[in-house]
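Heads up: the structure comes next, in structure tokens.
For this view, one protein chain was removed and the others were kept in their places.
Coming up: chain A.
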Amino acid sequence: MKLLAFGKIAEIIGKQEIEIENFPNTDILVGYLQQQYPALKDLKFSIAIDKKQVNGNVSITTGAEVALLPPFSGG
């Protein structure tokens, strides 16, 4: 699957786009990412799968594109 990251999340992960192994659902994916990048634990973000926002724990189909969308405040 493809992971897209924006804003501070991309800074923490070090890339805006990475290919990673498939995860069955968003909770497991987020848990894995927080373990790999502990700084993510302090951040709020929304999740989209294939360009649609999802809420709660949602299953991820093989080859999906998951995006982590942090809030920006600047103006």
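Keep this in mind: a contact is a pair of C-beta atoms (placed from the backbone, for glycine too) under 8 Å apart; a residue touches a chain by one contact, two chains touch by 3 or more; residues count from 1.
By our rule, contacts and distances are computed from a predicted model.
S.K.: Not counting the visible chains, the remaining one has a UniProt entry; which protein name from "Polysulfide reductase NrfD", "Molybdopterin-synthase adenylyltransferase", "ABC transporter permease" or "Diguanylate cyclase/phosphodiesterase" does it give?
M.R.: The chain we cannot see is recorded in UniProt as "Molybdopterin-synthase adenylyltransferase".
S.K.: State which residues belonging to chain A touch the missing partner chain.
M.R.: Interface with the chain not displayed, on the chain A side: 4, 6-8, 16, 42-44, 46, 48, 51-56, 67, 69-75.
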